[in-house]
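Can you keep this structure in mind? I'll have questions shortly.
Of the protein chains in this complex, one is absent; all others appear in place.
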Amino acid sequence: MSEPRIVKFEVFRYSPEGAETGEGKWQTYEVPCPDDYVVLDALNHIKDYIDPTLSHRWSCRMGVCGSCGMMVNGTPNLTCKSFVRDLEHPIRVGPLANFPVVRDLVVELESFMDKLKSVKPWIIRKVEKDVKYGEYLQTPDELDSYRQFSMCINCCLCYAACPVMINEPDFIGPAAIALGFRYNQDSRDEGEAERYAVLAGEHGVWNCSYANECSEVCPKHVDPAAAVNREKLVSALQWLHILPKKGA
Amino acid sequence: MGSASSTPTLASRVPDGWWMSHKRYRYYMLFAMASGILSLGSLVLLVAVSALSKGSQAWAGFLAMLGSPAGLLLSVVVLVPTCFFAVRWLRVGVKIPQVKLGPMPAPGAGMLYVAHFGLLIGVSLLVILLLSGVVA
Partner (left out) sequence: MKVIRHDIVLVGGGGAGLRAAIAAVEVSPETTVCCVSKLYPMRSHTVSAEGGAAAVAGSDDNLDLHAYDTLKGSDFLADQDAVEQFVQEAPGELTQLEHWGCPWSREPDGRVAVRAFGGMSVKRTWFAADKTGFHMLHALFQTSMKYDRIVRLDEFFATKLLVDNGRVCGVAALDIRTGEVTAVLGRAVILCTGGAGQVFPFTTNAAVKTGDGMALAYREGVPLKDMEFVQYHPTGLPGTGILITEASRGEGGHLYNNEGERFLVTHDYGVGNKAELGPRDMLSRAIMREMEAGRAFDGSYGKYVHLDLRHLGEKKIDEKLPFVRELARNFVGVDPVHEPIPVRPVVHYMMGGVDTDITGATPMPGLYAAGEVAAVSINGANRLGSNSLTECLVFGRRAGEAAVRFAGDCADGDERVLVDQAEAEHGRMDALRNKVGGEQIAVIRREMQASMESGCGVFRDQGSMDATVAALRQLKGRYADIGLSDRSKVFNTEIVQAMELRNMLDVAEAVAQTAAVRTESRGAHTRTDYPTRDDSQFLKHSLVNFSPQGPEIGYRDVTLTRWTPEERKY
């Protein structure tokens, strides 16, 4: 392995307590980075050996738990898959945009959790089948009609990228809408009518101006913009009573 | 919606001029602004309709204005963002109809691309042919 090289990081620091209160600040660290370091490795190096007061979230470090989303050089990204060697230096790491900051790189996710719940992301049926009668049949084509939208890891990069979120913080946003749409599209579900009021309501799909930024940054290729804008089409046809709502 | 913060938070701050500050947004903003210029084109259309309603003399005057250097410049100024807008809109817009509507199966992306751009090019050609008098 080649010698690690020293890379400069500018990391956002904020604490609601003590001397660091206020608007937050950028703090510079010099981190020895082997060639295969990702930004998260560098943050952990800072935490372990340079400055244990740095707070950030992370867990699986394989791009599936969704914890480590941050702004890396101004773009929302999973730090566990942002390679240091691919980035311009100094590397600026900040908390996800469009969320209130709790501390350093940690943002407040409570409103996101409420938005997720608001789309009723569970199978809704008029009559449940008893487990002893086996599974609901679902062909591979029926599975494909929603599978992509079930890939969301709730990392919230799309909220940080969405220009609508800047002015409309109550917009339920790309991930939550994609999840609601995922259940609407599932052949086992009959809850479309129950989700209509939220998805097509005041804070729903019609806030979206189709900047497509959510899909540009999505690390799992969920393409939430497609879900949001398909739901516009579907809900418009439903509003016009051209299309029925499943479960109505 | 949204829970009360249990500790004070730093509001998510948006710097002035955020909408042109990053290349992620610039493209989209150009797209949005293109629609402003597009409205100029609609204005020209309105003037055309108005001239048509006022008789052949007014219509001839309108055509002369379109043919003048200023008129030609205006056409070019409108054409460029119109093409940009159309191409970008069709590129992202093609994702929208890929959904199963009632008994109709979801159309594939390839077919929609061909249909969208085919329609754009076809209609444009038809208009050019009509205006140039090849097709009477």
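Labels for the chains are A and B, by order of writing; each one numbers its residues from 1.
Quick note on the criterion: a contact is a pair of C-beta atoms (placed from the backbone, for glycine too) under 8 Å apart; a residue touches a chain by one contact, two chains touch by 3 or more.
Everything quoted here is computed from the prediction, not taken from an experiment.
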Using the document's definition of touch, tell me which of A:Gly63, A:Pro90, A:Gly201 or A:Gly247 contacts the absent chain. A:Gly63
Which of A:Tyr159, A:Tyr183, A:Tyr196 or A:Tyr210 contacts the chain that the document leaves out: A:Tyr183
Which one touches the absent chain: A:Thr28, A:Thr139 or A:Asn167? A:Thr139
Which of these touches the unseen chain: B:Ser6, B:Ser53 or B:Ser132? B:Ser6
If you put the missing chain back, which residues of chain A would it touch? 1, 15-18, 36, 47-49, 51-53, 55-67, 81, 102-104, 106, 109, 113, 116-117, 120-123, 128-129, 131-132, 134-140, 142-143, 146-147, 150-151, 153-154, 179, 183, 186, 188-189
Positions on chain B where the hidden chain makes contact: 6-7
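Here is the rule we use: only the chains that are shown with their structure count from here on.
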Give, as an integer number of Å, the spacing between the C-alpha centres of chain B and chain A. 30
Per the touch rule above, chain A residues touching chain B in the complex are 14, 16, 23-24, 74-75, 97-102, 107-108, 110-111, 114-115, 118, 145, 161, 163, 166, 169-170, 185, 203, 209-213, 216-217, 223, 225-226, 229-230, 232-234, 237, 243-244
Interfacial residue positions of chain B with respect to chain A in the complex: 1-3, 5, 7-14, 18-19, 22, 24-25, 28, 32, 92, 95-102, 106
